[in-house]
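Missing here: one protein chain of the complex. Every other protein chain is in place.
Letters are used for the chains, namely A and B, taken in the order the chains are written, and counting of residues starts over at 1 for each.
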Amino acid sequence: MDYQRFDQIGLPVRTVTEPNPAHVLAFRRFSSDQVVRFNRVQCDEIRKRSGAPIVHNFMGRMTGFDHHALSADLDFVAWDSYPLGFLLDRAGASQAEKERFLRQGHPDFQAFHHDLYRTCGRGRFWVMEQQPGPVNWAPWNPAPMAGMLRLWAWEAFAHGAETVCWFRWRQAPFGQEQMHAGLLLPDRRPAAGLADVTRVARELDELPDAGTARGPCALVFDYPSAHAWEAQPHGIDFDYFALCFDLYCAMRRAGLSIDIIPADGRDLGPYSLVMVPGLLELSPGFRDSLATCAGRIVVGPRAGLRTDELSTPAPMGPDLPDFPLTVTHAESLPPFASLPLAEGGAVGRWLETIETELEAIERTVDGRPVLVGGCRIGYLTGWPDAPALDPGRRPGGPAPAPPRPARHRIVRRAAQAQELPVLDLPSGLRVRDTRTHRFWLNYAPEPLACNGRTVEPGGVLWEPLGEPLERGSGAGGNARGA
Amino acid sequence: MDYQRFDQIGLPVRTVTEPNPAHVLAFRRFSSDQVVRFNRVQCDEIRKRSGAPIVHNFMGRMTGFDHHALSADLDFVAWDSYPLGFLLDRAGASQAEKERFLRQGHPDFQAFHHDLYRTCGRGRFWVMEQQPGPVNWAPWNPAPMAGMLRLWAWEAFAHGAETVCWFRWRQAPFGQEQMHAGLLLPDRRPAAGLADVTRVARELDELPDAGTARGPCALVFDYPSAHAWEAQPHGIDFDYFALCFDLYCAMRRAGLSIDIIPADGRDLGPYSLVMVPGLLELSPGFRDSLATCAGRIVVGPRAGLRTDELSTPAPMGPDLPDFPLTVTHAESLPPFASLPLAEGGAVGRWLETIETELEAIERTVDGRPVLVGGCRIGYLTGWPDAPALDPGRRPGGPAPAPPRPARHRIVRRAAQAQELPVLDLPSGLRVRDTRTHRFWLNYAPEPLACNGRTVEPGGVLWEPLGEPLERGSGAGGNARGA
Partner (left out) sequence: MDYQRFDQIGLPVRTVTEPNPAHVLAFRRFSSDQVVRFNRVQCDEIRKRSGAPIVHNFMGRMTGFDHHALSADLDFVAWDSYPLGFLLDRAGASQAEKERFLRQGHPDFQAFHHDLYRTCGRGRFWVMEQQPGPVNWAPWNPAPMAGMLRLWAWEAFAHGAETVCWFRWRQAPFGQEQMHAGLLLPDRRPAAGLADVTRVARELDELPDAGTARGPCALVFDYPSAHAWEAQPHGIDFDYFALCFDLYCAMRRAGLSIDIIPADGRDLGPYSLVMVPGLLELSPGFRDSLATCAGRIVVGPRAGLRTDELSTPAPMGPDLPDFPLTVTHAESLPPFASLPLAEGGAVGRWLETIETELEAIERTVDGRPVLVGGCRIGYLTGWPDAPALDPGRRPGGPAPAPPRPARHRIVRRAAQAQELPVLDLPSGLRVRDTRTHRFWLNYAPEPLACNGRTVEPGGVLWEPLGEPLERGSGAGGNARGA
């Protein structure tokens, strides 16, 4: 494909064989820019006529345009949170997770988007549509477990949401969405969820402002990388969102609070831990930010293996300061060919072969380095599975996983090197810290206990920060029982 | 979607998001009416020129048009019965059923259509094409087990068929259907099935007319409901035909003979048991019929939850006389989330939450009512699985189901409340009563016994009605051994 003039360039379709991935990436970038520009034209027109703030609602797991770029023209952002529909149609949940969390939603999927869109909104976001009962559009549409509407609302507030709106007020008695629940039934009587919502409203009146949250940890989520690996996945199940979400879930299972940030020149000083998976290209600005970050940085896998035009740099590798490492080639692996790690867990889907003098912190059983580096920067050569990332408990059948020393696994080791306290959370229990409070949220269908607190199914507890974590009771201070 | 004039209304495709289900339903109704009208035009032209009866052949599991409406213009109806092809491509058989009945066909699929199309033909129907050997169009095309052509013919006659035609006489030596068996081979020698067919012809000469059958039980099958739930299934595996067929099979496994009827104003007086699953709307005429029926009536699930234009009535529910029950909302459930019932079995796919003072006859283990009502009318809130419907034995692996007291399950309890005798049929054995005879048919690959009769694989026995069921021998009277 040679071009002499711009007007010779068509869409990346109907090529003789697969289109050039650089062409696909350019088209994705162009498409994203068009969405951003169209939004800007509308915002400009509105601002000529009104001083009201402008907001738009995003969705879950949508990477079609760069949400950071579009958000720059909004006053703040919002999104539509449908935990039960998303569990079945897009969270990438395992069968065990679908069974365990059918009426609760994935314990980390909403949190991920709260953390992502809060950054898009420069600290300000709403939930514009919150699921109020069974909906109409997922493959199956069960009703939420008792208490979940309250839990979803408090999860959003704990992540800094300013407002949670319920969609919809009354269930429509006609049309496409007549099986989409509301807070009122079609005949205007209260639906099952209304009591939960009323309780949250009452609790909000009582709880002092918990402040906007900023996590001690950061995960980089970069829309151009999503576009690049969609254009050139190499393995049919390589998915950038799934890679980032896997790392995010591992941090959540360790009890960490997280900011999801773009790969720009922002100050990374406040973060004790920064994860940078699958980044297409490390821009000079972002490289400078990493250089001045005092926390622990874990880069990779598949970071810095392409230029921003999706060609191969020579040599391949993340090009980090004082970090001599070259990637010679990469493999994609089918689900049945994951490689076990020496200390437990495995890497799969993606594995790079590297040349480096850096120390190997994690290796496969047959000796291939999986995590290399020193005390400040680490590089992942492959996609670790959940047991390799953290010792948190996950749903997965009757047999519990054998105990593993927490200090030996990837997320936990990185956190503890920074003296970030980690938790040993049971499957479905999560925490989120605001500026003033710690919230405990139980997504499981049974009561769960941790550090002396017991949280009912669908329950939420909160307590002021600063009190000792091992205090032994969730009932003191401002904490509220579920 | 607002319309000012009829000519603004397009087809329910290429809408911005999913089309309005009421629009889809209207289109389906229109399409069905067009088929009916086209058939009527042809019939009118033929009748101007000929006094011969007019018949058309239907197929298995086809709901594209209202067969009752079309049949009104025919003198009688016919259908094409391909038991082996249908088992693999449309009966919805379980894997265990496909393995057990590969060369016999589903034990209830032909019977269902005989019972349905007999009503369409106002008591008169033919089998226009009966499978004579391996065919050419199913995913796989095995040969019938020895005796099955005879069994299929007698199943049809026992259900009131006036004629069974075999398609085809000679296997074609060319073209699309050259792998579709006939009664003769391509070289005009007899094919394997011809002996069975000759035997049936001889037996027909000997057996006195067994009369047209009318069952003591009825199942309502309503084409507009099929169209409605296809337009708005709510769960991806909700299928109206499958729901009706599940109930039909449960009645067959209990040894009952069934009429399949439309939801019109016909006299329901003769029926001791009427099942009304998934009915879109209870018309005034049908409601009157139910009111004057002296038998036991089981309505639901998903009955009366919509108007005939697919909007939501207020309140939702079946609106039956002296039957105070309101449905507040409904859930669709994935296959892995069925809810076990207190007395065994489970409900899945669909479950309604109701408000009622009526007694709960069946409940889930956690107390949700699944069958409510009194001695005359019951309402099902969910889709029961086979063990919940009846204690009949089903194929499913080496381990037999534990024995359950027959009086405790849904179909059997309803039948026994009406003093309808039920049978404990082994997997694959079926009975069908005509006006004068009881027919025993064995679809299983091994001999099966019930009430002292033993029927060979693929065998058929008949005996005059009125003789005691526990007489202990299938060889007396006019009975014929397999």
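Observations, loosely collected:
Convention: contacts are C-beta pairs under 8 Å (C-beta built on N, C-alpha and C of every residue); 3 or more make two chains touch, one makes a residue touch a chain.
Keep in mind that this is a model prediction, so the values were computed, not measured.
The missing chain, though absent from the display, is touched by one residue of B:A72, B:C165, B:A192 or B:A417; that residue is B:A192.
The residue from B:A26, B:C43, B:M62 or B:A143 that touches the chain not shown here is B:A143. Across the entire complex, the residue among B:G105, B:G121, B:P134 or B:P426 in touch with the chain not shown is B:P134.
Touch with the chain omitted from the figure is made, among B:A26, B:L88, B:C165 or B:A242, by B:L88. Contact between chain A and the absent chain runs through residues 17-22, 232, 234-236, 311-316, 328-334, 336-337, 353.
One chain is missing from the display, and on chain B it is touched by residues 88, 95, 98-99, 102, 133-134, 136-137, 139-143, 171-176, 178-179, 181, 185-187, 191-192.
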